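All protein chains of the complex are present and in place, except for one that has been dropped.
Each chain carries a letter (A, B and C) given by its place in the written order, and its residues are counted from 1.
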Amino acid sequence: MTSLHSRYTDIRNRTTALAAPLSPEDCQAQSMPDASPAKWHLAHTTWFFETFVLEAHEPGFEPFEPAYRVLFNSYYNGVGERHPRPQRGLLTRPSLAEVLAYRAHVDEHLQRLLPTLARNPAQCALVELGLQHEQQHQELLVTDIKHLLSCNPLQPAYHSAPPPPAAAALPLQWCAFDGGLCEIGHAGSGFAFDNEGPRHKVYLNPYALASRLVTNAEFAGFVEAGGYRNPALWLAEGWDWRCALALEQPLYWGRTSSAWQEFSLAGLGPLQGAQPVVHLSYFEADAYARWAGARLPTEAEWEVAAASLPPQASVGPFADSGVLHPQAAVEPGLAQMFGDAWEWTQSGYAAYPGFQAAEGAVGEYNGKFMVNQYVLRGGSCATPCGHVRASYRNFFPATARWQFSGVRLARDL
Amino acid sequence: MTSLHSRYTDIRNRTTALAAPLSPEDCQAQSMPDASPAKWHLAHTTWFFETFVLEAHEPGFEPFEPAYRVLFNSYYNGVGERHPRPQRGLLTRPSLAEVLAYRAHVDEHLQRLLPTLARNPAQCALVELGLQHEQQHQELLVTDIKHLLSCNPLQPAYHSAPPPPAAAALPLQWCAFDGGLCEIGHAGSGFAFDNEGPRHKVYLNPYALASRLVTNAEFAGFVEAGGYRNPALWLAEGWDWRCALALEQPLYWGRTSSAWQEFSLAGLGPLQGAQPVVHLSYFEADAYARWAGARLPTEAEWEVAAASLPPQASVGPFADSGVLHPQAAVEPGLAQMFGDAWEWTQSGYAAYPGFQAAEGAVGEYNGKFMVNQYVLRGGSCATPCGHVRASYRNFFPATARWQFSGVRLARDL
Amino acid sequence: MTSLHSRYTDIRNRTTALAAPLSPEDCQAQSMPDASPAKWHLAHTTWFFETFVLEAHEPGFEPFEPAYRVLFNSYYNGVGERHPRPQRGLLTRPSLAEVLAYRAHVDEHLQRLLPTLARNPAQCALVELGLQHEQQHQELLVTDIKHLLSCNPLQPAYHSAPPPPAAAALPLQWCAFDGGLCEIGHAGSGFAFDNEGPRHKVYLNPYALASRLVTNAEFAGFVEAGGYRNPALWLAEGWDWRCALALEQPLYWGRTSSAWQEFSLAGLGPLQGAQPVVHLSYFEADAYARWAGARLPTEAEWEVAAASLPPQASVGPFADSGVLHPQAAVEPGLAQMFGDAWEWTQSGYAAYPGFQAAEGAVGEYNGKFMVNQYVLRGGSCATPCGHVRASYRNFFPATARWQFSGVRLARDL
Partner (left out) sequence: MTSLHSRYTDIRNRTTALAAPLSPEDCQAQSMPDASPAKWHLAHTTWFFETFVLEAHEPGFEPFEPAYRVLFNSYYNGVGERHPRPQRGLLTRPSLAEVLAYRAHVDEHLQRLLPTLARNPAQCALVELGLQHEQQHQELLVTDIKHLLSCNPLQPAYHSAPPPPAAAALPLQWCAFDGGLCEIGHAGSGFAFDNEGPRHKVYLNPYALASRLVTNAEFAGFVEAGGYRNPALWLAEGWDWRCALALEQPLYWGRTSSAWQEFSLAGLGPLQGAQPVVHLSYFEADAYARWAGARLPTEAEWEVAAASLPPQASVGPFADSGVLHPQAAVEPGLAQMFGDAWEWTQSGYAAYPGFQAAEGAVGEYNGKFMVNQYVLRGGSCATPCGHVRASYRNFFPATARWQFSGVRLARDL
């Protein structure tokens, strides 16, 4: 119980700390329908605990403010109405200060209730789901703020960060895997989201994965070779999308007369060639792979490879490092599998065999999004340490670019 | 010169005072492309003085922040690039505090320069134009905040206001005018916008204007008689617009099971039947007039009538009263011509005979908008006292509803 | 009566003759929501006679096909439902042959009824309205087919036409008018649409009109001087529209490496410099006039000038010539006032003082369109001879380009 208590406190405080460098104005704005205001993330994660834990299990529960039930509901039809997503940026009331008071109120009530909840495994699981949910929103808070700041011609920084070490990219090597009849999906007793199971058998042909992520320098080669002008490299829908938006380079890249620049959470700076390319859509990742004579991995290929790594492999450049930007690979062998950048796979986001969504509103967490999205694996530099694992499935539409999403190449053997 | 100095100080302070009840969050958000954040209004009005007065006339001028030249340019192509209007709400930097510092900086420089400017009539005229411009944005700040707050399900109030006096509507009377060969347009030496001139002759048939504005109770009669469901009452384009948006009532009206309610800057409350109906589009105003067996006045009819009023008639419920809501007419005769609500006319916004826009960027002020807009006359409860006059021409597209826009009926004699 | 009979026959046959060069496929397609298929024009004009004349006045009337009442209703809410305008091109049934049979059926019934109708002035007026309506659709049939054929990369011709006479443009002269208190609007006993009256007084300052229309060569000068790239020449809404569509030249103009080309109903050919420029939007016409140091005329200025012309002036290059393309002016003095090209005026389309729409569905003919459109005067090379007059008011939105719309310059004196 103590551990759940301190874990609750740590994770909740971490969210507030992420918002600390931001002004009330920064926390208010919503830069696009896909993104949410930081204030909304602060409130919605609190709403999750209030609605699914306190309201359900606290004797004599009273809502902090009844209207928040609608205001801060994201997409749970089972909970009732919800404020339209594209209009989250219009909720100037409650203020940031009031939302922080809401957080403090719910934290106080929940911490008081924790000893009781701790005696009930189902209730513990609900608190743990709330914490995992909070960690997901920590990452979104970071990527949403990055997008918002990038829309400002002043190109303001979220924080100052030390200049990255001058690193040369490691040569790309191919790591071979036998495939055959394998198992993927969550196993064991630790936390996992429902979409990671059931564990099940898949058959894989022999394959190889690149030892590291594609770098900025490699991707710049694709750009300079006309990769964005050649329809033969693109999926048809991706090509139409690229043409409609007249895209010529990854999100956050810019060009001076002499060099590439990149906007990061530390502001505008020269593009670092050895660092992994990020903020790619599925379409760009797929086109690059085709140009490079390779392909994207499937999620099963990725997971089987990741599961073979020693546990310490997952101690990587996660959000906790504070840098919030991917770093050049420094170790030979299968590197950068966790942290740095989410890795697009060619796998559509679908139910595993035997998957059943949970009953009730919590069952809306994952299953209802299983269409027209693609799976990404491994976590990023904005993912909280300890949040991901080999079986973890992230998912976004093929056009999404504002996450720290990159590419690891794969090929048949 | 003293008078210009104190006028400058008064008007500039009035803008800041209007924003005083608002939080940084309130000042940040933009509820629709037609509206701007309060912070943007505070900055843009300052930009106007910095760009057109200080930059042009201050020896040794240095910009407060060079990037503001683009950020806070509204629509002056002559000044160069501008930040896209629909993205004003994404400028979380500069903060509200920084914008207030920008105001203080420009005020200090301008006030120091005023004695010099005061010796030059053209430069005085430029300062006066900046003040008139500032007053226009004071009104927009109020209507934009009203729209923003209305988007929040909490329906928050901007201020608390005393309950309106319980008033019965005055009976509607018809005030007759002979017409004939008249003159309209600005005459004399006081300030006027370029679009108010040249003064010129128009020929009018005999006509009558209603003695007061159409009331909420009268407009509720139109709604309840099926006015929003009968295409025979509407202009064809208005009908298509109404159907596409499924409109059934004026903006800010709502219905409980038993009664109409209205959202105002004091929050949600019962609709006051004797008060003028506001927040109508041209299409709704026109449909109402047709239903009532009347028509909208032309701008010439309105101006000839307004010019016949004694000067004190213009001391009405303007923004300075602090109520920011129209009030029931209390005087017989031609009432409510100034203040309360802008009055839609049937006149398209067009150049007067002989109109020439000024040279340079300031010439973009009015002339380039003379298409597909309709003229409104008389000022509203959100207009600063002393800002309007009989020849004043406001203009909005036929679909605009978020201004304090109402109807005065007219008919032929 | 004989005259109405032969007039009916002539006009109805003329419509069919216009469609004679077209295949069933040509008559089927609808190139944009603003345009209608030729087959629809053939049917709708017939529907007008069937619905407003036969159904109302023929003893024992039976509809040719009851479903046509909805299919071929354009915009008369008073008649009931109507097929959505953008989907007219999907009505492959009835076939062209069936529509021609529908025409023959209604013609036969109407011609049989004409002797009876001829005894009743109101019924005669209704037949005359139907004929005037038919003539309007003759022009639309021509402009809609031109637009359709222009969308085909084969650039097919509607007809073959003799090459235009090699003409040099006449020098542009200014024709002065005194203005003062004038009268405009239809007078006399001939046919006029309701929107042409009542006749009323207007006051005009002294003004001058250009002696002829702006030519292709003159407009090419505007294009080549960067007219489409300079926002200072454009109305703000026009500039946004131009940018959104990336317009660089008039509709139907194209450019080879060495010269301008123009698509006409005779196919693609070199642009004729001395001919009037056509297919301009209001925005382009207005920008050109500003560039040329002039302005568009008001409709009153135009009408007062046109009314001063001797009657034979109206015998010009109308649709009856068969050329369906404007021709270079050949006469000095105020030329090309009728025929050749509709002339944009700066006047918004609005009700004349005292205007009242007729009762019933026929009252929807004109009045309900009096918003956000601009008046054009004088008729074009696609207008039937005898259809226009000095008081005739055509109207289109400021963005409309597919009519034969040109510019005559005006200026103050």
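Heads up, the rule we're going with is that contacts are C-beta pairs under 8 Å (C-beta built on N, C-alpha and C of every residue); 3 or more make two chains touch, one makes a residue touch a chain.
The shown structure was predicted, so the numbers you read here are calculated from the model rather than taken from an experiment.
Visitor: I'd like the shown chains that the missing chain touches, ordered by label.
Guide: So, taking every chain into account, the missing one touches A, C.
Visitor: Consider the whole complex, including the chain that is not shown, and state which of C:17, C:56, C:90 or C:358 touches that chain.
Guide: In the complete complex, the chain left out is touched by residue C:90.
Visitor: In the complete assembly, which of A:7, A:105 or A:200 touches the absent chain?
Guide: A:200
Visitor: Looking at C:33, C:156 or C:206, which residue reaches the missing chain?
Guide: C:156
Visitor: Counting contacts across the full complex, list the positions on chain C that touch the omitted chain.
Guide: Within chain C, the residues touching the omitted chain are 23-29, 31, 39, 67, 70-71, 83, 87, 89-96, 148-149, 151-154, 156.
Visitor: Write the list of chain A residues that the hidden chain touches.
Guide: Residues in contact with the chain left out: 75, 77-78, 181, 200-205, 231-232, 234-239, 282-283, 286, 295, 346-348, 350-351, 353-354, 364, 368-372, 398, 412.
One rule holds in what follows: only the chains that are shown with their structure count from here on.
Visitor: Chain contact graph: line, ring, star, complete or other?
Guide: Shape = line; chains linked end to end, path left open.
Visitor: Could you give the separation in Å between the centres of chain A and chain C, each centre being the mean of its C-alpha atoms?
Guide: Distance between chain centres, rounded to whole Å: 59 Å.
Visitor: Could you give the separation in Å between the centres of chain A and chain B, each centre being the mean of its C-alpha atoms?
Guide: Between these chains, centre-to-centre, one finds 46 Å.
Visitor: How far is the middle of chain B from the middle of chain C, if each middle is the mean of its Cα atoms, in Å?
Guide: 38
Visitor: Where in chain B do residues touch two or more other chains at once?
Guide: There are none in chain B.
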